[in-house]
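One protein chain is absent from this view; the other protein chains keep their places.
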Amino acid sequence: MFRAEFESAKNFKKVVDTLATLLDEVTLKIDEDGIKAIAMDPSHVALVSLNIPRIAFDSYDIDEEKEIGIDLEIAKKIFNRAKAKDKLILELDEEKNKLNIIFENTGKRKFSISLLEGVSTATKVPEIEYVNYVMIKGDAFKEALKDAKLFSDFVTLMIDEEKFVVYAKSEINETESIFEKDSSAVLSFECNENAKSSFNLEYLEDMVKGVGSGDVLKIYLGNDMPLKMEYSLAGAELLFFLAPRIEE
Amino acid sequence: MFRAEFESAKNFKKVVDTLATLLDEVTLKIDEDGIKAIAMDPSHVALVSLNIPRIAFDSYDIDEEKEIGIDLEIAKKIFNRAKAKDKLILELDEEKNKLNIIFENTGKRKFSISLLEGVSTATKVPEIEYVNYVMIKGDAFKEALKDAKLFSDFVTLMIDEEKFVVYAKSEINETESIFEKDSSAVLSFECNENAKSSFNLEYLEDMVKGVGSGDVLKIYLGNDMPLKMEYSLAGAELLFFLAPRIEE
Partner (left out) sequence: MFRAEFESAKNFKKVVDTLATLLDEVTLKIDEDGIKAIAMDPSHVALVSLNIPRIAFDSYDIDEEKEIGIDLEIAKKIFNRAKAKDKLILELDEEKNKLNIIFENTGKRKFSISLLEGVSTATKVPEIEYVNYVMIKGDAFKEALKDAKLFSDFVTLMIDEEKFVVYAKSEINETESIFEKDSSAVLSFECNENAKSSFNLEYLEDMVKGVGSGDVLKIYLGNDMPLKMEYSLAGAELLFFLAPRIEE
């Protein structure tokens, strides 16, 4: 059996939405420590790792480890129906092979979805050393991505001793958002080697879709290396790798 | 002559919107007691009855009974232009065969629409006995319908001694909103016989389109019988019947 209560269905929705932008389906590994998932997007450009520790839940009961496959498109539609004060209950119905998603408020709204079979979980998180990182306010970074989108489908991130820069250009126009290391949008900053890499803008936007004001991103950057990004969302820990675009 | 003033054009808009979702045109019977209409939707699945008693108006002058045909598509567009503090004046121009719809605020905005001819009014409200009903908060019921819509175009309503349930399913997923009889969303509850009927979801949604938070629905339910629903909107009394879907 598995049954867990989470204080805010609306907050859990952010996690579901973020997964759903990158993945069509996901295998959740549920054990005594909490809920985990690691997966690559269908085109193998981005990797996402999710960890919701047991402590993030109001209550959490499990008898033995489970692996369940979830259709994220359906899950997203359901969580889209969560209201501001709804409490969330997750309940595994092993007999019917279904997951019950329950929103509790003045009434009780129950959604039962069929589990998927045979979704793979073989992916591992790569071990890469980075010598640079910036901790930046999520909304400031999201705005910089939107600026970049005016002119391109790609964005170049750059870091040097003084600043972190988000840059994009079209054939005739260009834009850059400059975050000085002592800017109020930058919470922490370390640069041991000037670095510059370009990325697919749409993937980057998907990775931060659920991020709101108040959330902080930790971005690790190298030279033509994958981007690594970490942040917490509603008690869940999210980690991403995004392959760089090698310009020819 | 006919001339009536109504305090809030924006509130009257809700009544017009509700009629316009189900009907293309309507014949209003205007007499000393107020404004009445009874009509079936074009596919004869739903019946709507409207009664705006004279007392709902700030002023109301009429010389003799009238029947006027209104194009609800045009009426809806016009009432869509009503602003929060607009007062409404309805004025029959019998010479030009037009209805003047006037919004009065700092300025005066007048819309004159041609009356339709030969719209029938022969429909009667059916007399059916029900042994079950639930009075439920309009917005709670609307949310339950939206949940159901995720999985189906049909919805099943069920009542037993304990609860009122809104249920829907797709081939693999299902959802239900459960309203216990002592839930804060339920204001009154009577069940003398367990009952269950299925309905077209779109019609049900249309029937409650103008309902807002604070409005209360009275829903009568039988076994494979039409649904009967009553509520008040801005002083107008609305009554609906909706044919059940007989599953084969």
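Letters A and B mark the chains in the order given here, with residues in each chain numbered from 1 onward.
Convention: a contact is a pair of C-beta atoms (placed from the backbone, for glycine too) under 8 Å apart; a residue touches a chain by one contact, two chains touch by 3 or more.
Keep in mind it's a predicted model, so treat the numbers as computed, not measured.
Considering the whole complex, the residue from B:35, B:50 or B:78 that touches the absent chain is B:78.
Of the listed positions B:43, B:59 or B:112, the one in contact with the omitted chain in the full complex is B:112.
Within the set A:5, A:160, A:176 or A:202, the residue that contacts the chain not displayed is A:176.
Against the chain not shown here, chain B presents residues 74, 77-78, 81, 83, 106-114. The missing chain lies against chain A, touching residues 140, 143-144, 146-147, 150, 172-180, 183-185.
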